[in-house]
Every structure is written in C-alpha cells, then in structure tokens.
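The complex appears here minus one protein chain, its other protein chains still in place.
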C-alpha cells in the first residue's frame, strides 16, 4: 500500500468529470490523502462576499483529481472507501445564490419572479466541541450544530466520451450531495473509461437532506481514501455501503424518477445478494427501505434508497470488501 | 376525559374524506379507542387471494369515522395524539396490484407494457418476538421483520365542499403513508369544516419509506388516540411532532413539489418558532432537515421534512401541547 | 328535440363537479342554450379590481348545471356537441393572480420568493371586427386579437362519490382549458353516476395554449350545446372530435404523465377504430399526432393528443354521431 498525498494547485483544479488528463496514477490498495478546495472555489470568505459578485459558475465545485487507477477498465467496479474527512479550514460558508437552490425559481423551474436576496453565511468551527456555528444574518439567533463532514462530489469519467460539469450528479456519481458519503462509507462506481479517472470535491462540514438552499456548509477538506478495484460487476448506478446499510443513489428529474432508478437498482441488487425472485425482492424492500433525499437542487435531483443490514440475514457484499477496507482503515 | 370505543360495522365504513355524516361526536380531551379495517377491506386473506379478483378500488382504505369534534371551526388546529397502535389481527397482507405501485406503470404514468404479476403476500405476526414474517412467494427465503405499527391515513374533511377518496394525501392529511405516524406522534391538521370530521384507517404493521410496491403490511388496527383542539392557527399542511422531531408532510406531484411544499412550510414554522428572518430560517434548515420520503405510489406523492429538536434551543411548540399529551398518555 | 334555455341566478351557480342537485333534467337530443358567468365570478370588472382583494378562490369557475341526462348510467358515453359559443358581455378580463399561473411559484411549486404584482387586464370586444383588444397596463402598446370563444370547463360528476372543485381537470373532464373546446367540437365523457350530472363554465373569449398566466380572456358566455348519449363505451379520459381531428385530453402531473395518459388512450382508440395491433398503433401515431398543450397552470396540467382525420382512411367514429350532430346543428 502506497500513501499518496495530493494537494492541487489552483491551476490543477478541474471542473468536469471526463475531459481532463490524470493528475496522478494510483494503484488498487493505495491510500490517498487529498486536499480539496471548497465548492465556491474560495471566493466567499466573509459574509459580505456575495455570490453574484464573486462566484463564476464555470469554476465551482473544483475537483481534486482525476486519478487514473491502474488496471481499471470499462465494466469494472471502482471501490472508494472514505477513511476520514477533516475540515481543512476553521470556517465553512453557505450562500443563497440568486436563482439557485430548492425554494426559488431557477434556470429550469423558470418564473418571472425576482430572485431571493443574495446572502452569504460564514460558519466557524469549534474543533474542541466538534461543531460549526450558525449565526443569523438578519437577527441575533445563533446555534452550534454538530460537525458532520461529508463529500458532496465523488465520481468517475462518464461513458460515451461525455464530459460533464462537476455540478451534475449522474450514473457516474458526481455531485450527489448526500450526507451518507461520510467517513466509514464505501462507494462503488461503475468504470466507464480506462483508468476510471475519478475525482472528489465539494466537501461539506455538514448538510441537511435535500440541501434546500442549494449549498451546504461548504469547506476545504482533507480526505483520506482507500482505493480498490473489483474486476467486472460495475453497477449501473452508484452504490454505497456502510457498516449498517446498503444504499443506491439515483439522480434524475423529476424526483420520482430518481427514486425509481434507485429503488429498481436496489431490487436488482437484492435479487443477486439473496437469490430472490424480482417480485419477492420488490415486496420485501417495500417494507424495509429508507428513502433519505440527498438533494433537490442540482441539475439532477438525487435520492438515496437505503436498506439496513440488521434487518436481514448476513450476506457477503462484493466478497466482503467493505469489511476488509474497514479493517485496513482501522489499522492505519 | 371520556373514553370512547368505536368499532365500525361494515356498513359504517366510509371511503372518502368529506361527504359523510359523523359516526360520533367527540370532545377535545377525549380518548378514542378505534378499530380500523385493513386497506384491502379484508378481501385478501391468503396468498391465493388476488387483488385483481377480490379488490374493488372504490372500497379500499376504509375509514373509521368521521368524528365530529365539538367546537372545531374552520381555521382551527385539530390535534391528534397517537397513544398506541396495536395490530388487531395476527396477520397482515401486502400485494403487488396490477398497474399500482411505484415500480410499475400506472393509470397516470401510463405505458403500453404488461402489468407485473398480481401477487399477494401474507405476513404472520409473532407477538412475543414483536415481528412480522416475510415469506417469499417464488422461493424459500423468509425473514422476520420488526413490527412497527403506523397509520397510513389520518385526515379531516377538505375545504370548499370537496369530497376526496381515502386514497389521496393532500392538505387535509389523508393517505400520507408515512412511517412517522406511529405511537408517540402528535398530528396537527388545519380544520376546514365545522367539527373537523376526521377519520383514520389504513393501518400498517410496518412499511418502508416510499411504500415501493404500493401497499405496506396492511392490517386491521386498534388505535388509541387523544383528541385536542387549538382555536385558530390551523396549519396549511399537516404537521407532526414527536419527542425528537418536528415534521411537515407535503403531498403533490411531481415529488419535488411535495418537497418544496413541506420545506417551505418548515421555513414558515421556524420563522414563527424562533423569530427568524425567512432567509435565516431557509439557511439554517438547509443544514439540518432530514427528508424521509413517505410514499411515491399514491395519487399524490408524500414527502416528510423533519427537524431534530436536539439540534436547536428548546422552544414551546403549540404551547407545549405535545408534552402535555405525552404526559396524559403515560398516565393512562 | 326540446330547446332548453337556462341562465342560473347567482344562488344557482355551483363550484364543484359532483355534490350538487341537478339544475335541470334533460334528454338525449335536447338543445341547451346556457349562460355561464365568468371564471372570476364577475368580481373583476375594471383593471383596478385586483384579484387579491376581490376574488374568493372558493367561488371561482362557477358552473352552469349540473344537468341530469335521462337514461345516463355509469359506463355510458355522454356526448356534448358545442354548436355555438357567443360572448355574453362586451368585455373580457384576465389577471395575473398572486402565486397562481405558470411563470410564478404556486402553492404547489412553492418557493420563498415574492409574488408577481397582482394585475388585471380588461379586453374590449369589437363584435364587428370579431376581436378582443389587449391594452398594456404598463405602457402604450395595444393590439386587437381574433375573438376565438371556447369553454374552459366541461365535465361530469366524478366516480366513487368524489366531489371536486371546478378548478380541477381530471378523468371526468372539468377545467381542461383547451382552445380545442370550441364551436364545432364534440366532447365524449365517460358517465360515472346516474344522470351524468354535467356542467359547463369558464368561458374564454380567447386563450393561448398553456394558459401561461393562469387565466384566459375570461368572460360570461352564451353556449349552445346539443346533448346525446351513447349507451356503454364510456371512455377512460375525455375525447374530442371535430371535422378535422380526433383528440384525447390527459390531465395529471407532471406534464409528461398528462401526455402519457392521452397518448396511451389515443393508441387504445386507434386499436379499436382500425383494428390495429397495439405496437402498430403506437408506431403509426408516433408519426402523426400533434400535441398542443392545453394548460400548465391548473391543479392538474392538461395535454391534448390530436390526430388529423385527413391523414387516415375514413372511419366511423362512435357510429358517426359527430357528423350527425354537425348536420343537426347546421339545420338549426
């Protein structure tokens, strides 16, 4: 196992999945220690910095990567285990950007109404208490919320020669914005191109499900990630595994389609894992799945379908690789 | 406090919100012990009973009620506290009905494809182990799942003289199908007509979020419910409170609209509760809310927006009525 | 053939489909001469009348009816032929109502933005030129547009005991808001209750497809309608026939579901009319149908799927009843 540290310079930041030359080559088994810039590309540093003045939408969600995984071929399964996520700054930032977010009209859900006021919030970390502090912009209210670091964006290069902005969640992963992408999670992504060309970014110090205003507590992040590769078996849509649960992330529009995608994929997965008939898997999952929405704000909406392991007979998922990665992570 | 027991005869079952004469008059403070028939109207009793042969869609989701609440006027807030839910039979039933459910085309999401096979599953309760047993219909697999009783349907008469089938979730509550409607939950509904005319039904012995196949583990239910009334303040959309959380249920189509409804209502609620500016409430909730989907299978889809109380300064919600109802329930 | 004239008094206006006692009994073959009030219930009479001050949403889209059709039973086909539509006033009115319409957030597509300015436009008729005059409210621009009278709302009582506001388009017809409902059109509706209990209203002096701002050039209307009844054969969704085209109107949300409904129904209809296999009907219609959107502003969106008769071999539709009704109308 090699340990590879990588902190991209500003020039090395990339803003798409696909279309970039690899930042580094890595091998299955490698441990990556990665630094990622915040989603606003460090343009919002105080509450007087307004997104309409500072943020260039072509340069948001900067990615750290892409990494070429040796041996990865189309059809394979890229395995990324999130060992640890640590805020790389002592403050995070969120913003209500004009015509961006869930409770405003957007360029898609277009209306003739005025935008909500462009507003920026700075959250200060208290590392001893493990919190981020919310401070009202239009009043005195303040509250400390638990620090719960996660990665908004994890993805590989798309198939068919496409290049997609890092704002998009899709089959290839990308900007899924689910709080489930936290330390301890293993992410399975289908490989579309030689080397997989994965990247990560969009660190969140915490995020509610739905990511209502369009942005989380955004912050630069130090991510520790174990890379593995399974030959073949590439899933159609991103899968997540934790000690407690199996998950699929569907991303599309309208939101019911995102759910349908994830729920169908979970049915297929259960048919494989337990040798179930399609209708039995459909029925059983109907009584078990949780459906925590990830985001309703990106160009595609992302919905997680989640099944608790504790409800079911134990089964080896991907030959037990999550358990093995947890073991390796614990030994670090 | 009066204790009122009511088990409707077959002739007393109703199938709509609105349009029915009250089954009983009750007073704020009353304790109701209600029996409700299962959603299939007791037509599916064994796995060989097929919904296409036995179920008449005009007579599903039979309701127990409606109850006329003395003093309730349009604009008031009906408060229903779920003290206890107990399965009234030793078995529940679920079915994949043709062209009904989330992973099939329907009369709305219409396609030219054939229906999935009409299939019925019987779940046996083990009261000592507190489980319901799933048994595969097309193989040997079986598993016991925790019994987690809930009410699929709780609602009042709609406004503007409408009468709606009990299959619909809407502003007036109805077929919201959220697992959050369990013992310990307090439901707040806006009153639309004199007497409120609420009813309950569609007991589920357990249900996954999304209710993927369109039906939960459906079963007759013994429900114990405390009724209260708050003059004025009727919420626009159904609200739920538990010891741990505040929730709003939005029901519409497409699913992002259900979410928008619930999230906006939560913003409004937070503005009131904490005196927050709209943008601060929007921001704060963006980092806190959970979004467990209720169902993606009814004529409207229902999405819950949920905020953990533990994340926030303590505040009196509806003058502390949930706490008071919990106290009364514990004293029974 | 009886000729029945009916102009409801204010007290006789109804606001729902279902839930009302019949205004009159009519017989198949009868000619109805009906007056209907405008959609705003005559509350907006000059451009300084604002909907937020004058319009009570419980009393909009007033209906003329319901009419009990002798002999009509559930499963039958009610046939309404629009002989003539004449504006009953010399002015029409349209309004951008707060949080109502297609290019604003609404109670469903909920956002935190401010409403668009509440604005009312009065259109004056020039009967000699057959036009309605648009006059800008915020400038000097004016233009005369052709008068093209249509009925926004035509429907029967819903099934299963439901009562629905006259704002809703659904299987039972209702507020479909399609410009295709003009003089010369024959509307086929499935009968759900004894007597059918149909009503009409929401006259438009003209309307663009989509009805973008939520309201057409609304006006009181004199409608001449021939009533017929076909025993059995009630269509699942409203159908329209003109000399030139066959149409189905689907109403649901999201809009693709409205289209799916109408397109599937058109496939079914073509299978019957031409004895086609489902896949051949699907294919043939894919190369022929027009899809003029009706409205994107009601509680359900309505989409018309339309097939030109000229493209196809002649066929007797409903035994040639449209041709017969046109003949009768011409003879009046």
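Letters A, B and C name the chains as they come in the text, with residue numbers starting at 1 for each one.
The definition used in the following text is that a residue touches a chain if its C-beta (ideal position, glycine included) is under 8 Å from a C-beta of that chain, and two chains touch if they have at least 3 such contacts.
No experiment lies behind these values; they were computed from the predicted model shown.
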{"item": "Residue, one of A:260, A:306 or A:322, that touches the chain absent here", "value": "A:260"}
{"item": "Among B:113, B:128 or B:314, the residue in touch with the chain that has been omitted", "value": "B:113"}
{"item": "Sole residue of C:213, C:226, C:248 or C:329 that reaches the chain not shown, by the stated touch rule", "value": "C:213"}
{"item": "Sole contact to the chain not displayed, among A:112, A:315 or A:332", "value": "A:112"}
{"item": "Absent chain, residues of subunit A that touch it", "value": "15-16, 18-19, 57-58, 107-112, 159-165, 252-254, 257, 260-261, 263-265, 267, 278-279, 282"}
{"item": "Positions on subunit C where the hidden chain makes contact", "value": "94, 96, 102-103, 116-117, 119, 121, 134, 136-139, 141, 143, 145-146, 206-217, 253-256, 259-260, 263-264, 267, 274-277, 279-280, 282-293, 296, 301, 303, 305, 311-313"}
{"item": "In subunit B, positions touching the absent partner", "value": "103-105, 109-116, 254"}
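Simple rule for what comes next: only the chains that are shown with their structure count from here on.
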{"item": "Homomeric contact subunit A-subunit C: same or different residue positions, threshold half", "value": "same"}
{"item": "For subunit A placed onto subunit B, the superposition rotation in degrees, Cα atoms, nearest 5", "value": "180"}
{"item": "Euclidean distance of C-alpha centroids - subunit B vs subunit C, Å", "value": "35"}
{"item": "Distance between the centres, which are taken as Cα means, of subunit B and subunit A, whole angstrom", "value": "32"}
{"item": "Mean-CA-position distance for subunit C and subunit A (Å)", "value": "47"}
{"item": "Residues of subunit B touching at least two other chains", "value": "253-254, 260, 263-264, 267, 279, 282"}
